[in-house]
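Moving on, here comes subunit A:
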Amino acid sequence: MSSKEARRVLVVPGEVICEGEFKVLSPNYIVKVDGKYIATAIGLAQINDDSRELSFIPLEGCYIPQVDDIVIGYVVDVGLTYWEVDIRAPFTATLYAVDFLGRPVNPAKEDLSSYLSTGDTVIARVEVFDRSRGPIITTKGKGLGKVIQGTIAEISPVKVARVIGKRGSMYQLLQGETGCDITVARNGRILINCPNKELEDILIMAILKIEREAHIPGLTDRIKEFIIREKVKRGLISGEGKAT
Partner candidate 1 sequence: MGKVRLLREDGLRHDGRRPDELRPIRMQVGVLNKASGSALVEYGATKVLAAVHGPREIPQKHLLLPNRAILRCRYHMLTFSTHERKSPAPTRREIELSKVIREALEPVVMAEVFPRTAIDIFIEVINADGGTRTASVTAASLALADAGIPMRDLVVGVAVGKVDGVLVLDIDEVEDMYGEADMPIAVAPSIGLVTLLQLNGVLTREEFSEAIKLALKGAQVIYNIACETLKNRYLGIKVEE
Partner candidate 2 sequence: MSVTPSAEITVPKLRSATILSMLKKGLRASGRGLTEFRPIEIVPGYVPNADGSALVRLGNTVVVAGVKLEVGSPYPDTPNEGALVVSAEFMPTASPTFEPGPPDENAIELARVIDRSLREIKAIDMEKLVIVPGRRVWVVYVDIYVLDHDGNLVDASSIAALAALMDTKLPKVEVDELGNVKVDRSSRSGPLQLRHKVVTVSVAKAENVLFVDPDIEEERVCETKLVIAVSDDGRIAGIQKSGLGALSVEEVMKATEIALNVSKDLLAIVEKSLTKPT
């Protein structure tokens, strides 16, 4: 084990992770009681004995918005000057018309549902979230706005990091092996645009496999093998053995 590697252990609420003095990077999931560090959820506790840091990867949980997160949401309500958007968080998010349209609106003259109506999909960034009210999202920015084509895959928000991988390795693998255009949103929704239906199916299956096996090491290699096998099965590539 390299000295830079943290050791990981599967823990449940109330379980002691370790003792001593550490810096806790995930304060909601690790609490200190009587000199011992205790887990508060089911997940993987990461203990780095060198940097003396403790972090936590929850295996279950809802999406808690953070400012600057990219999220994919569904419009659930249309107001006079804003839309309410479901971003799979405990709170619905607000998208102001002046933000989306880039200009003020006159509610007396304009009906917002002509721009975005219930059921429409948007990609946005979390602009404000201070817990005193629901998050405010913005579509000002490159690649943000209404989604007109593609398929959305949903996974548990706590597994998103695995779909991206260390330094983006898993994300690059998925894009490279399938040729699909993938946008991974922090709230567990993934927008994919694929050259054909078979590749889309393979990608969705791969994403769900990542979600299921997120906690088992060696995932990146397994996913690569899986995608290749599926492509062979569907006759998309010839069966010339496994990749090295």
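Heads up, the rule we're going with is that a residue touches a chain if its C-beta (ideal position, glycine included) is under 8 Å from a C-beta of that chain, and two chains touch if they have at least 3 such contacts; residues count from 1.
A quick word on the picks: all candidates are chains of the complex that A comes from, given by their letters.
Keep in mind it's a predicted model, so treat the numbers as computed, not measured.
Chemist: Going by the C-beta definition already given, which one of 1 or 2 is in contact with subunit A within this complex?
Modeler: Only one option touches subunit A, namely 1.
Chemist: Applying the document's contact rule, which stretches of subunit A touch candidate 1 when the two form their complex?
Modeler: So the residues of subunit A touching candidate 1 come out as 10, 12-16, 28-29, 31, 33, 38, 40-42, 58-62, 64, 90-92, 131-134, 158, 209, 212-213, 215-216, 222.
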